[in-house]
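A quick write-up on the structure given underneath.
Of the protein chains in this complex, one is absent; all others appear in place.
What follows is chain A.
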Amino acid sequence: MFYREAGEFKTSYVDDNQTFPIRFDRYRYYFVLFAAFLVIPFAVNDYWVNAVFMPFLIYSIAAIGLNILVGYCGQVSLGTGGFMAVGAYACYKLMTAMPEVNIFFHVLMAGGITAMVGMAFGLPSLRIKGFYLAVATLAAQFFLVWLFNKVPWFYNYSASGQISAPERTVFGIAVTGANTSAWASYMFCLVFVFICGILARNLTRGTQGRKWMAIRDMDIAAEIIGVDPLKSKLSAFAVSSFFIGVSGALFFSVYLGAVEVGEAFGITKSFLVLFMVIIGGLGSIFGSFAGAAFLVLLPVLLKNVLVGMLGWPTDLAAHLEFMIVGAMIIIFLIAEPHGLAQLWRVAKEKLRLWPFPH
(Lines give C-alpha, C1' and ligand atoms only; values in the text may rest on other atoms or scores of the structure.)
Protein backbone atom coordinates (compact mmCIF):
# COMPACT_ATOMS: atom_id res chain seq x y z
CA MET A 1 0.00 0.00 0.00
CA PHE A 2 2.57 2.53 1.11
CA TYR A 3 5.45 1.13 -0.89
CA ARG A 4 3.84 0.33 -4.17
CA GLU A 5 6.35 -0.82 -6.73
CA ALA A 6 3.66 -1.97 -9.11
CA GLY A 7 3.57 0.23 -12.17
CA GLU A 8 7.11 1.50 -11.66
CA PHE A 9 9.23 0.10 -14.43
CA LYS A 10 12.87 0.96 -14.70
CA THR A 11 13.94 1.29 -18.29
CA SER A 12 17.59 2.20 -17.76
CA TYR A 13 20.34 1.17 -15.39
CA VAL A 14 20.62 4.79 -14.29
CA ASP A 15 17.02 4.61 -13.06
CA ASP A 16 17.73 1.32 -11.39
CA ASN A 17 20.77 2.73 -9.60
CA GLN A 18 18.89 5.56 -7.90
CA THR A 19 19.30 6.04 -4.20
CA PHE A 20 15.55 5.89 -3.70
CA PRO A 21 14.24 3.62 -6.44
CA ILE A 22 10.67 3.69 -5.12
CA ARG A 23 8.72 6.82 -5.92
CA PHE A 24 7.14 7.12 -2.48
CA ASP A 25 10.57 6.98 -0.84
CA ARG A 26 11.85 9.64 -3.18
CA TYR A 27 9.02 12.02 -2.36
CA ARG A 28 9.53 11.50 1.35
CA TYR A 29 13.20 12.35 0.90
CA TYR A 30 12.32 15.57 -0.94
CA PHE A 31 9.83 16.40 1.78
CA VAL A 32 12.48 15.98 4.50
CA LEU A 33 14.88 18.18 2.54
CA PHE A 34 12.18 20.81 2.08
CA ALA A 35 11.36 20.82 5.77
CA ALA A 36 15.02 20.90 6.83
CA PHE A 37 15.98 23.78 4.54
CA LEU A 38 12.86 25.89 4.30
CA VAL A 39 10.69 25.23 7.36
CA ILE A 40 12.87 24.49 10.35
CA PRO A 41 15.21 27.54 10.06
CA PHE A 42 12.20 29.86 10.42
CA ALA A 43 10.61 27.92 13.25
CA VAL A 44 13.48 27.16 15.62
CA ASN A 45 14.56 28.91 18.77
CA ASP A 46 17.86 28.75 20.65
CA TYR A 47 16.86 25.82 22.81
CA TRP A 48 15.90 23.57 19.92
CA VAL A 49 19.00 24.37 17.92
CA ASN A 50 21.44 23.94 20.78
CA ALA A 51 19.88 20.96 22.50
CA VAL A 52 18.57 19.01 19.54
CA PHE A 53 19.39 20.01 16.00
CA MET A 54 23.05 20.96 16.17
CA PRO A 55 24.25 17.94 18.14
CA PHE A 56 22.14 15.72 15.89
CA LEU A 57 23.55 17.20 12.69
CA ILE A 58 27.15 17.24 13.84
CA TYR A 59 27.07 13.74 15.30
CA SER A 60 25.40 12.53 12.09
CA ILE A 61 28.49 13.55 10.14
CA ALA A 62 30.76 11.82 12.63
CA ALA A 63 28.56 8.71 12.56
CA ILE A 64 28.59 8.63 8.76
CA GLY A 65 32.36 8.85 8.87
CA LEU A 66 32.77 6.09 11.41
CA ASN A 67 30.19 3.97 9.63
CA ILE A 68 32.24 4.07 6.46
CA LEU A 69 35.22 2.72 8.37
CA VAL A 70 33.51 0.22 10.68
CA GLY A 71 30.29 -0.59 8.88
CA TYR A 72 31.46 -0.59 5.27
CA CYS A 73 35.12 -1.47 5.48
CA GLY A 74 35.02 -3.57 8.65
CA GLN A 75 37.92 -1.83 10.41
CA VAL A 76 37.07 -1.20 14.05
CA SER A 77 38.16 2.19 15.31
CA LEU A 78 38.09 3.74 18.77
CA GLY A 79 39.93 6.87 17.72
CA THR A 80 36.93 8.97 16.72
CA GLY A 81 37.33 11.46 19.57
CA GLY A 82 40.98 11.98 18.70
CA PHE A 83 40.19 12.53 15.04
CA MET A 84 37.43 14.98 15.92
CA ALA A 85 40.02 16.83 17.99
CA VAL A 86 42.32 16.96 14.96
CA GLY A 87 39.49 18.51 12.96
CA ALA A 88 38.76 21.03 15.71
CA TYR A 89 42.36 22.10 16.23
CA ALA A 90 43.06 22.19 12.50
CA CYS A 91 40.03 24.42 12.06
CA TYR A 92 41.15 26.64 14.93
CA LYS A 93 44.68 27.02 13.56
CA LEU A 94 43.34 27.78 10.09
CA MET A 95 40.79 30.26 11.42
CA THR A 96 43.41 32.20 13.33
CA ALA A 97 46.19 31.93 10.76
CA MET A 98 44.08 32.80 7.71
CA PRO A 99 41.19 34.98 8.89
CA GLU A 100 40.54 36.26 5.36
CA VAL A 101 39.52 32.82 4.05
CA ASN A 102 35.88 31.83 4.43
CA ILE A 103 35.14 29.51 7.37
CA PHE A 104 33.43 27.11 4.96
CA PHE A 105 36.82 26.29 3.43
CA HIS A 106 38.48 26.13 6.83
CA VAL A 107 36.11 23.35 7.81
CA LEU A 108 36.77 21.48 4.58
CA MET A 109 40.52 21.87 4.96
CA ALA A 110 40.29 20.69 8.55
CA GLY A 111 38.61 17.59 7.14
CA GLY A 112 41.46 17.16 4.68
CA ILE A 113 44.10 17.43 7.40
CA THR A 114 42.23 14.90 9.52
CA ALA A 115 42.09 12.57 6.53
CA MET A 116 45.88 12.59 6.35
CA VAL A 117 46.25 11.98 10.08
CA GLY A 118 43.67 9.21 9.83
CA MET A 119 45.60 7.53 7.05
CA ALA A 120 48.76 7.57 9.14
CA PHE A 121 46.96 5.89 12.03
CA GLY A 122 45.30 3.51 9.59
CA LEU A 123 48.59 1.98 8.53
CA PRO A 124 48.53 -0.72 11.26
CA SER A 125 45.26 -2.03 9.78
CA LEU A 126 47.29 -3.70 7.05
CA ARG A 127 48.75 -6.07 9.59
CA ILE A 128 46.23 -6.32 12.38
CA LYS A 129 42.51 -6.88 12.49
CA GLY A 130 39.53 -6.74 14.82
CA PHE A 131 40.12 -6.08 18.49
CA TYR A 132 43.83 -5.59 18.00
CA LEU A 133 43.18 -2.82 15.51
CA ALA A 134 40.71 -1.29 17.95
CA VAL A 135 43.48 -1.13 20.53
CA ALA A 136 45.84 0.45 17.99
CA THR A 137 43.29 3.17 17.22
CA LEU A 138 42.77 3.64 20.94
CA ALA A 139 46.42 4.62 21.03
CA ALA A 140 45.61 7.32 18.45
CA GLN A 141 42.86 8.61 20.71
CA PHE A 142 45.12 9.02 23.73
CA PHE A 143 48.12 10.23 21.79
CA LEU A 144 46.22 12.96 19.94
CA VAL A 145 44.52 14.29 23.06
CA TRP A 146 47.84 14.31 24.88
CA LEU A 147 49.48 16.09 21.95
CA PHE A 148 46.92 18.89 21.88
CA ASN A 149 47.30 19.35 25.62
CA LYS A 150 51.09 19.34 25.68
CA VAL A 151 52.08 21.41 22.66
CA PRO A 152 51.07 25.05 23.25
CA TRP A 153 51.43 25.87 19.55
CA PHE A 154 48.13 24.08 18.92
CA TYR A 155 46.18 26.39 21.24
CA ASN A 156 48.15 29.49 20.24
CA TYR A 157 49.82 29.68 23.70
CA SER A 158 46.58 30.78 25.37
CA ALA A 159 46.79 30.85 29.15
CA SER A 160 43.79 28.59 29.76
CA GLY A 161 44.92 25.92 27.31
CA GLN A 162 41.51 26.21 25.64
CA ILE A 163 40.76 27.11 22.09
CA SER A 164 37.88 29.46 21.35
CA ALA A 165 36.39 30.30 18.00
CA PRO A 166 36.62 33.91 16.82
CA GLU A 167 33.68 35.38 14.97
CA ARG A 168 33.51 34.38 11.32
CA THR A 169 30.82 35.13 8.79
CA VAL A 170 29.34 33.52 5.71
CA PHE A 171 27.66 35.96 3.29
CA GLY A 172 27.91 38.57 6.02
CA ILE A 173 26.05 36.48 8.58
CA ALA A 174 27.91 35.34 11.68
CA VAL A 175 28.11 31.57 12.04
CA THR A 176 30.71 31.36 14.82
CA GLY A 177 31.35 33.51 17.87
CA ALA A 178 29.00 35.07 20.38
CA ASN A 179 26.73 36.98 18.00
CA THR A 180 25.52 33.97 16.07
CA SER A 181 21.81 33.53 15.65
CA ALA A 182 20.37 30.06 16.05
CA TRP A 183 19.12 29.63 12.52
CA ALA A 184 22.48 30.62 11.00
CA SER A 185 24.48 27.99 12.84
CA TYR A 186 21.75 25.47 12.10
CA MET A 187 21.91 26.23 8.37
CA PHE A 188 25.70 26.14 8.33
CA CYS A 189 25.73 22.65 9.86
CA LEU A 190 22.85 21.49 7.68
CA VAL A 191 24.70 22.37 4.49
CA PHE A 192 27.64 20.24 5.61
CA VAL A 193 25.36 17.36 6.57
CA PHE A 194 23.68 17.54 3.18
CA ILE A 195 27.00 17.51 1.30
CA CYS A 196 28.53 14.79 3.46
CA GLY A 197 25.43 12.61 3.19
CA ILE A 198 25.46 12.76 -0.59
CA LEU A 199 29.20 12.18 -0.85
CA ALA A 200 29.00 9.21 1.50
CA ARG A 201 26.10 7.71 -0.40
CA ASN A 202 27.91 8.08 -3.73
CA LEU A 203 31.08 6.57 -2.38
CA THR A 204 29.33 3.59 -0.86
CA ARG A 205 27.05 2.67 -3.73
CA GLY A 206 29.69 2.43 -6.44
CA THR A 207 33.01 0.77 -7.05
CA GLN A 208 34.69 2.21 -3.98
CA GLY A 209 31.92 1.01 -1.69
CA ARG A 210 32.04 -2.46 -3.16
CA LYS A 211 35.78 -2.59 -2.59
CA TRP A 212 35.29 -1.65 1.05
CA MET A 213 32.50 -4.13 1.56
CA ALA A 214 34.52 -6.85 -0.15
CA ILE A 215 37.36 -6.23 2.31
CA ARG A 216 34.85 -6.31 5.17
CA ASP A 217 33.10 -9.52 4.14
CA MET A 218 36.12 -11.57 3.10
CA ASP A 219 39.47 -9.95 2.62
CA ILE A 220 41.10 -12.97 0.97
CA ALA A 221 38.42 -13.22 -1.70
CA ALA A 222 38.57 -9.46 -2.16
CA GLU A 223 42.25 -9.65 -2.94
CA ILE A 224 41.75 -12.48 -5.41
CA ILE A 225 39.34 -10.44 -7.52
CA GLY A 226 41.73 -7.53 -7.72
CA VAL A 227 41.15 -5.34 -4.67
CA ASP A 228 44.37 -3.81 -3.42
CA PRO A 229 43.93 -4.14 0.37
CA LEU A 230 46.42 -1.37 1.13
CA LYS A 231 44.67 1.19 -1.02
CA SER A 232 41.14 0.32 -0.02
CA LYS A 233 41.80 0.21 3.71
CA LEU A 234 43.71 3.47 3.65
CA SER A 235 41.08 5.14 1.49
CA ALA A 236 38.45 4.05 4.02
CA PHE A 237 40.51 5.58 6.81
CA ALA A 238 40.99 8.76 4.79
CA VAL A 239 37.34 9.23 3.83
CA SER A 240 36.15 8.29 7.29
CA SER A 241 38.57 10.68 8.96
CA PHE A 242 37.58 13.44 6.55
CA PHE A 243 33.98 13.26 7.71
CA ILE A 244 35.00 12.94 11.35
CA GLY A 245 37.33 15.92 10.96
CA VAL A 246 34.56 18.03 9.47
CA SER A 247 32.28 17.10 12.35
CA GLY A 248 35.02 17.91 14.87
CA ALA A 249 35.59 21.30 13.26
CA LEU A 250 31.87 22.10 13.38
CA PHE A 251 31.57 20.76 16.92
CA PHE A 252 34.24 23.16 18.07
CA SER A 253 33.63 26.23 15.96
CA VAL A 254 29.86 26.36 15.57
CA TYR A 255 28.46 24.30 18.42
CA LEU A 256 30.67 24.71 21.48
CA GLY A 257 32.63 27.84 20.58
CA ALA A 258 35.30 27.06 23.14
CA VAL A 259 36.91 23.70 23.72
CA GLU A 260 39.19 21.99 26.21
CA VAL A 261 40.47 18.95 24.41
CA GLY A 262 40.33 16.27 27.10
CA GLU A 263 36.81 17.24 28.02
CA ALA A 264 35.27 17.61 24.59
CA PHE A 265 37.12 14.95 22.63
CA GLY A 266 37.92 12.29 25.21
CA ILE A 267 37.45 8.56 24.94
CA THR A 268 33.76 8.90 25.81
CA LYS A 269 33.24 10.70 22.52
CA SER A 270 34.76 7.77 20.64
CA PHE A 271 32.38 5.38 22.35
CA LEU A 272 29.40 7.65 21.87
CA VAL A 273 29.90 7.78 18.12
CA LEU A 274 30.60 4.05 17.98
CA PHE A 275 27.33 3.40 19.83
CA MET A 276 25.51 5.60 17.35
CA VAL A 277 26.89 3.55 14.50
CA ILE A 278 26.06 0.23 16.12
CA ILE A 279 22.60 1.24 17.25
CA GLY A 280 21.82 2.92 13.96
CA GLY A 281 23.03 0.01 11.90
CA LEU A 282 26.44 -0.92 10.53
CA GLY A 283 26.83 -0.37 6.82
CA SER A 284 23.95 2.04 6.35
CA ILE A 285 23.94 5.79 5.78
CA PHE A 286 20.37 6.04 7.05
CA GLY A 287 21.49 4.12 10.13
CA SER A 288 24.10 6.78 10.89
CA PHE A 289 21.38 9.43 11.02
CA ALA A 290 19.06 7.18 12.99
CA GLY A 291 21.75 6.29 15.53
CA ALA A 292 22.75 9.93 16.00
CA ALA A 293 19.12 10.92 16.43
CA PHE A 294 18.53 8.12 18.94
CA LEU A 295 21.44 8.99 21.21
CA VAL A 296 20.99 12.76 20.96
CA LEU A 297 17.23 12.81 21.36
CA LEU A 298 16.80 10.11 23.97
CA PRO A 299 18.47 12.03 26.83
CA VAL A 300 16.62 15.22 25.88
CA LEU A 301 13.34 13.37 25.78
CA LEU A 302 13.97 11.62 29.10
CA LYS A 303 14.91 14.87 30.75
CA ASN A 304 11.75 16.56 29.52
CA VAL A 305 9.61 13.68 30.64
CA LEU A 306 11.23 13.15 34.06
CA VAL A 307 11.78 16.76 35.06
CA GLY A 308 9.19 18.56 33.02
CA MET A 309 6.26 16.18 33.26
CA LEU A 310 6.85 14.11 36.37
CA GLY A 311 8.45 16.96 38.32
CA TRP A 312 11.44 14.98 39.65
CA PRO A 313 14.45 16.82 41.02
CA THR A 314 17.03 17.55 38.33
CA ASP A 315 19.94 15.64 39.92
CA LEU A 316 17.90 12.47 40.36
CA ALA A 317 16.67 12.71 36.81
CA ALA A 318 20.20 13.21 35.51
CA HIS A 319 21.43 10.03 37.21
CA LEU A 320 18.44 7.98 36.19
CA GLU A 321 18.88 9.22 32.66
CA PHE A 322 22.26 7.45 32.42
CA MET A 323 20.76 4.20 33.66
CA ILE A 324 17.78 4.36 31.37
CA VAL A 325 19.82 5.20 28.30
CA GLY A 326 22.25 2.37 29.12
CA ALA A 327 19.46 -0.12 29.69
CA MET A 328 17.73 0.89 26.49
CA ILE A 329 20.91 0.39 24.50
CA ILE A 330 21.28 -3.12 25.90
CA ILE A 331 17.64 -4.04 25.38
CA PHE A 332 17.70 -2.62 21.92
CA LEU A 333 20.82 -4.48 20.85
CA ILE A 334 19.42 -7.77 22.12
CA ALA A 335 16.14 -7.24 20.31
CA GLU A 336 17.66 -5.99 17.06
CA PRO A 337 21.42 -6.49 16.78
CA HIS A 338 21.50 -5.04 13.30
CA GLY A 339 20.27 -1.69 14.45
CA LEU A 340 17.59 0.81 13.57
CA ALA A 341 18.39 0.58 9.87
CA GLN A 342 17.43 -3.11 9.91
CA LEU A 343 14.16 -2.33 11.72
CA TRP A 344 13.44 0.22 9.05
CA ARG A 345 14.26 -2.26 6.29
CA VAL A 346 11.97 -4.92 7.76
CA ALA A 347 9.21 -2.40 8.22
CA LYS A 348 9.57 -1.35 4.60
CA GLU A 349 9.40 -4.92 3.35
CA LYS A 350 6.25 -5.48 5.37
CA LEU A 351 4.70 -2.24 4.18
CA ARG A 352 5.38 -3.19 0.60
CA LEU A 353 3.02 -6.12 0.88
CA TRP A 354 0.58 -4.63 3.34
CA PRO A 355 -2.38 -5.21 3.60
CA PHE A 356 -2.11 -8.46 1.62
CA PRO A 357 1.00 -10.20 2.89
CA HIS A 358 0.46 -13.40 0.91
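Methods note: a residue touches a chain if its C-beta (ideal position, glycine included) is under 8 Å from a C-beta of that chain, and two chains touch if they have at least 3 such contacts; residues count from 1.
Note that in this section contacts and distances are computed from a predicted model.
J.: Any idea which of "Sulfate/thiosulfate import ATP-binding protein CysA", "Phenylacetate-CoA oxygenase subunit PaaI", "Benzoyl-CoA 2,3-dioxygenase component B" or "F420-dependent methylene-tetrahydromethanopterin reductase" UniProt assigns to the chain that's been left out?
T.: "Sulfate/thiosulfate import ATP-binding protein CysA"
J.: Among A:137, A:208, A:270 or A:288, which one touches the chain that has been omitted from the display?
T.: A:208
J.: Taking the entire complex into account, which one of A:164, A:180, A:235 or A:270 touches the absent chain?
T.: Per the contact definition at the top, the residue touching the missing chain is A:235.
J.: Can you tell me which of A:221, A:301 or A:331 touches the chain that was removed from the display?
T.: That would be A:221, which touches the missing chain.
J.: Out of A:199, A:267, A:324 or A:343, which is the one that touches the chain we can't see?
T.: The one listed residue touching the chain not shown is A:199.
J.: Counting contacts across the full complex, list the positions on chain A that touch the omitted chain.
T.: Considering the whole complex, chain A reaches the absent chain at 12-14, 17, 199, 202-203, 205-208, 210-211, 213-214, 216-218, 220-229, 235, 239, 283.
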